[in-house]
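Here the complex is missing a single protein chain, while all its other protein chains stay put.
Chain nomenclature is as follows: A, B and C, assigned in order of appearance, with residue numbering initiated at 1 for each chain independently.
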Amino acid sequence: MRRYSAFAIAREALRYHQGWERAWRAPEPKSSYDVIIIGGGGHGLATAYYLGRNFGITNIAIIEKGWLGGGNTGRNTTIIRSNYLQDPSAAIYEKSRSLYETLSQDLNYNVMFSPRGVMMLAQTHHEVRGYQRTAHANALQGVATEFISPQRVKELCPILNIDGPRYPVLGALWQARGGTARHDAVAWGYARACSDMGMDILQQCEVTAVRRENGQVTGVDTTRGSINCKKLGIVVAGHSGQVAEMAGFRLPVESLALQALVSEPIKPCMDVVVMANTVHGYMSQSDKGEMVIGGGTDGFNNYTQRGSFHHIEETLRALVETFPMISRLKMLRQWGGIVDMTGDRSPIISRTPLGNCFINCGWGTGGFKAIPGSGWAMAELIANGTPGALAAEFGMDRFRQGRFIDESVAAGVAH
Amino acid sequence: MSTRLASGGRFLNRATVQNFVFNGKRLRGFAGDTLASALLANDQMMVARSFKYHRPRGIVAAGPEEPNALFNMGRGARFEPNQRATTTALFEGLECESQNHWPSLEFDIGALNSLAAHVLPAGFYYKTFIHPRAFWKHVFEPIIRHSAGLGKAPQDRDADRYEHLYAFADVLIAGGGIAGLQAACVAGESGARVLLLEQTLHWGGRAVNDGAQIDGAPAQDWIAAALAKLTALPNVTLRLGTTVSGVYDHGYVLANEHVGETTPGDGRPKQRLWRIRAGQIITATGAIERPLSFAGNDVPGVMLAASLRDYLHDYAVSPGDRTVVVTNNDDAYLTAIALKEAGLSVPLIVDARRTLTGPLPQRARDLGIRVEAGWAIAAVKGTRRVTGVSLCMQAGEGGVIEEIACDAVAMSGGWSPVVHLWSHCGGKLLWNPEQAHFHPDPARPPLGADGKGFVRAAGAANGQSQNACADADHAARAALAHLGQTARTDLTLPVLEHPTQAAMAPVWVMPQGANQKLRAKMWLDYQNDVKVSDVQLAAREGYVSVEHTKRYTTLGMATDQGKLSNINGLAVLADSLNEEIPQVGTTTFRPPYTPITLGTLAGEARGEIFQPLRRSPMHEWHSDQGAYFEPVGHWRRPYCYPRGAENHADAVKREVLNTRNALGLLDASTLGKIIVKGPDAGRFLDMLYTGVMSTLPVGKCRYGLMCNENGFLSDDGVVARLDEQTFLCHTTSGGADRIHGWMEDWLQCEWWDWQVFTANLTEQYAQIAVVGPKARTLLERLGGVDVSKEALPFMGWVEGTLGGFPVRIFRISFSGELSYEIAVPAGHGRALWDKLHAEGADLGAMPYGTEALHVMRAEKGFIMIGDETDGTVIPQDLGMSWAISKKKPDYLGKRGQERPHMTDPDRWQLVGLETLDGSVIPDGAYAVAPGSNANGQRHTEGRVTSTYFSPTLGRGIAMGLIRRGPERMGQIVDFPTTTGTTVQARIVDPVFYDKEGAKQNV
Amino acid sequence: MSDPVAPLTGASFEGYVTVSAATAPMGMITIRADLADPALAQALAATSLPLPGQRRIETTGDASVAWMSPDELLVLVPHGQLGATMAQLNAALSGQHALIVDVSDARALFHIRGVHAAEVLAKICPVDLAPSVFGIGEMRRTRAAQVACALWQSAPGEFHVICFRSVAVYVFDLLKTSAMQGAEAGLFHPA
Partner (left out) sequence: MLTLECPYCGIKACETELAPGGQAHLVRSGAGASDDEFEAYMFARTNPKGVHFERWRHAYGCGKWFLAARCTATLEVFGTYPAQTSAPPARILQEISARRPDERAPK
């Protein structure tokens, strides 16, 4: 693989950039692989990458029905943070966040991780107590967060109206090294690194059946033919229910539409990520200048990547009240993604009823930030057949036991 | 030079001059101008700088597809960035300035980027700025961010207002060109409810400037007649200045009406968002002309041919004195002819087609215009405005044949139907190779609730511009048929005639064999600076899906959303991949069609009516007393009532002590009050609550807990039995609606054969808690009800007339004091409240707020939903097994509570916590246990749930959930704080005050 | 005993329509019973109230009765008649499975009058209020922006809206904002 650098660009500039090679190969499927990963989103690609990097397993196919990164990885609001309340969540999200810190260097692909800081506003006394609780938990979990005053909130984000008559800002949970990253670059960077290790990325290739024998997976049928494998990882987010059904088991998952929108670009005016959960809105400004805004989730099962408009309206109502100056920015584009919500809204990284088949799903509205950590933990599970410490609590059996990982308890939401 | 002609301009009212300011210069236009036409009339060729390279940019279009002419407009509280000049009506006093440059439009430091363009190709930042790591956040990203963005960020709160409107129609028609008008006539005259919305301020669309004839007369005549007809129909609603922004599932449509934009401050809403439900939607949105890709096609003065014609006809503006026309189709000849007829010079028509057969080229030649077939533009000369073009053969590599001086270039690459509205909800497209455009595929429309298509395209939007009237007629009839309405058969179809146009020839790169150097100067996306070479680079690097190309190059992601660039871009991509255009496909069309301000989308919901604020009947009294409120759901409840210089903590302390020692009054009106009645009411409540309610005697109250099916505690409250079949269930303030819904859910969906009715009477009653040792004295003073211990014992209730008020009095206590809760019809609430204060003044009556309430209940060890519970806590964790019936076969949550994790003896359980040093444990603190887990996190063994300074005890008290807590009475646990210190606390009984209950039971 | 107070008693606003809060409390009674049960119609007849059809509001004299759901009616009477009507209903329905409750104090009532009354409501209610569609005597439960409401038209250009008491100020503010001079949209009648 030709390394990317400023020097390489300068050299290429002299010949009109004719010399760049493909970022990832476009191979024909082989008849068999050691591991097949279904799903070319961030989580699938990261799983393959860490299987190669940490376990030396490279005879891998990543099968993607559309274009890689075209699922939720390509349509999320890119918030990265690890200020979760429950221990298992804080562990995997912090692992992930710390991997993001060096991801550009690890992948030799600039994913533009921007640790500009994430604040979650406390706008009711109840929320204040909730975030103080999270701050205490984080301190014990090794996650650097603090509860900050309204004045500090205003300093960090001057466009915020902290004395709104309805919900004055009473403080915020602040994670200085949370932030954003360029979502597409995360998928592309992993893909390039996977391809470089010899893995096959098969795009426009939909898995249509999972072949099984004696409680084991033998391979998959795809729109580009049948492919055998020794182990199978299912990492398809919103389509987890579909693929699990092909594999013969049912998940505690429902697929719902979650929306987002961007404004037209304006000059930089907001250097941090702000989440206002009382009024249900969150916003950041991308490096291109658009305000990136998350909308709400539909309450009904939905596989259209659209979602109902009233959520956009509710979100904007909240944000216009929170950031009055944005009323004169314009919505440029709105879209939706299909998120997979589990019974406790926390993810699943788990063995399945099939011995050599593993599933990673349920990241719902908040799994972009988890991509490196989840890939790391899923690789461990696939390679060893048993979960490591990071994934241990995320098994599917927790629903039967009532051992939920519930993040909603501290006034928090998941994005 | 761009000027206003002495006469003409069909939209102008020359009698009204309008003064405006651009970049500090005072300029003049006329009423009827757009900002763009007025700027052109003032020879303002360069109006902007592009996003990435800061290239000089001029106006290229006359409609919403304009990518360049975006301005900061207005000032102060009416400042708005990124206003598109071509769709902004000029008004007196308008102020605007160009964007994305420093220090000025003409001299811009950022333009240096342009020099470095060759090291800043698509995606360059993915490949660089990787090392050293810290540089990204501190050096590279700030530089990138600094140069990002177009307009400035507004500063102040918006001075304008916006509103919404719901509308309904059988047939909604988007676009008031001849297709839209014809569709409206057919549907309207057939009696359907029709809504016809046109984004511009004029009806008729392109037909007039395209020289169309209808029924043998100029199109204008037919348009006027159609409008007259439509205006007279009561079932037809017409709107100009209203853009259809988005089509959503089940016929939901958003449209953005521009109401008061040109009259700032006159009190009208600035914009109005129409939220429409339509049975059928006809998208008659016309087509958009495409640019051609030749080197320097972005120099100010290069314009779309039809737009140039529009400026000429509509606003009497000629963007150039000498205009070279470059085209691959006949339509652009209309522009050349129009220029010539206006007395302007057209030195050359460059036509990429090898042979020209149609009558239009002939007419141009007849007018003396030079026409060169098979030619192309090799490059445009000039930087801030066009000074000339160099010409070459289209089939070649760009060898210059000739150079011509000119000050404008009119280009036409063909037309793309506006298929956005068709596509928003999933309508699919077909490629038409003759027209080289995508048009709606009638076999794959967006599907409505009935599974059938609910959008139809008509006219140019359907690829049927030459046949627009008949096509629209057809669409309207199909729409009516779908709705089950009969279309009138006696209407005559207008006969539409256009100047005959010969076939166009797709031309994606000009010249065909252009080398890399030229391709790096051919702009596809003007605003985002995406060039032909960028798309080719993306293809080379494997970003071959059209979606990858879009994201890698940002093609089509600018504020025009690719209205100009998309088809050209994907043609270049297809060419690079050696694929056909339909195989490459389009990117996804998403709402809105043109950007809408967020204020419009938020609508009227600002300030006072941002959200409903629920007020108790005594709300005004509380505000008058200077209460500090806290939100509880949408309610506002007084948190405390500070007096004088008191801070909140002092006020709470006073309120607690006064209540404990004398008399406190609490507005408890927000408590949920739900009536449950019927022969099966007892049985029903036994399923709902963990305890038994069916055995509650009439006249008595009982405390109960409700759980969800997972077993987690969801609400609590006191139930009073009113009569044999009737119970009154109190819920938490935040829980009333939820619990009422929960009850109805079970009654309607699970136990629908049980005879139970419910009614949520929360707001029927004001409720006042009269609390403290003097409570009885006060009620006795009011008189009318025997409130003695004997007549109304603890956990009893009575009904009567207290001091003249019809009341129900409950003897319940959440504070541990002697306490009465008085329910009175809400219309009497304020009067009773006033009376209690007046009569109780000498007894020390004082109001207390929610915080004093919380403190007092914590002193008593009473749990609070939301503090002791958080959705993961079961009643067993709270030592409330006494409130759980062991005898009942079932209740909601019982099975959930039997799962292994719920019965684990290691669960954290409720205890009291007494700090060793008397301090207050910080809110949310966790108790640590030795060691760490496999993920390196400290072990914990509990957490505080409520922690207060107790004014009664003069020290910190807390409740908390501690692993095996109740077994560990007297042990010490450690609570590290976030400041690095540790608070130690002893595990004690959670009841800190009056353990025997002597005080409340007097 | 003091008289009960209606929310925003008599407050009124002149915009391009007139919005006013009821000047005195209205007696309102919720009846929950199976409306399909003939016994209910009989009982109502005993109190000289008709049984309204689906989504109808019927008025006889100064009493009205509205269909709220298949097992719910809302009776509106002058406040002075509240007690008597309650007693009559209780008597007529005694022995049947029914719930009769006074909700007078739980509600706020507004009147919207003027040719553009329907349009003002169309700004906040997702209901087709075109004269050709929404007739006189139809009772519609829906939402006014973010809260529940019920509305009906008693005569052309004369609408009535009921909402919960706690949000009376919110609904009044909404109506005032929608009815502001200059905000005419010309939806059903030219502006």
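In this section, a contact is a pair of C-beta atoms (placed from the backbone, for glycine too) under 8 Å apart; a residue touches a chain by one contact, two chains touch by 3 or more.
This one's a predicted model, so the numbers in the text were calculated from it and none came from an experiment.
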For the chain not depicted, the shown chains it touches: A, B, C
Which residue of A:G66, A:G343 or A:G395 touches the chain not shown here: A:G343
Among B:K894, B:R907, B:H939 or B:R986, residue touching the chain not depicted: B:K894
Selected from A:G40, A:G219 or A:G241 as touching the chain missing from the view: A:G241
Option touching the unshown chain, where B:T263, B:Q748 or B:T981 are the choices: B:Q748
Chain not shown, touching residues in chain B: 248-252, 277, 426, 447-451, 709-710, 741, 744-745, 748-750, 752, 889-892, 894-896, 898-899
Those residues of chain C which, in the complete complex, touch the missing chain: 54-55, 68-70, 72, 126, 140-143, 148
Residues in chain A touching the chain absent from view: 239, 241-242, 250-255, 298-304, 308-310, 343, 399-400
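In this section, only the chains that are shown with their structure count from here on.
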Inter-centroid spacing, chain B versus chain A (mean Cα positions, whole Å): 22
CA centroid of chain A to CA centroid of chain C, Å: 49
Where chain B and chain C are represented by their mean Cα positions, the distance between them in whole Å: 32
Multi-chain contact residues (two or more partners), chain B: 605, 608, 611, 613
In the complex, chain B residues that touch chain A: 51, 79-82, 118-119, 121, 124-131, 133, 136-137, 141, 144-146, 148-158, 162, 246, 248-249, 252, 254, 425-426, 516-517, 520, 533, 537, 540-545, 547-548, 551-552, 554, 559, 561, 588, 590-592, 595-599, 601-603, 605-608, 610-611, 613, 630-631, 639, 710-711, 866-867, 870-872, 896, 899-902, 922-926, 928, 933-938, 940, 943, 976-978
Footprint of chain C on chain B - complex, ascending: 161, 163-168, 193, 237, 257, 260, 266-269, 272, 275, 277, 604-605, 608-609, 611-617, 634-635, 675, 677-679, 755, 757-759, 761-765, 801, 804-806, 825-828, 830-831
Complex contacts: residues of chain A adjacent to chain B: 4-6, 8-10, 13, 16-18, 20-26, 66-67, 69-70, 74, 87-88, 90-91, 95, 101-102, 104-105, 108-110, 112-116, 124-126, 128-137, 139-142, 146-147, 159, 161, 165-167, 182, 184-185, 188-189, 203, 263-269, 278-279, 286-289, 304, 306, 308-309, 312-313, 316-317, 319-321, 324-335, 389-390, 392, 400-404, 406, 408-410
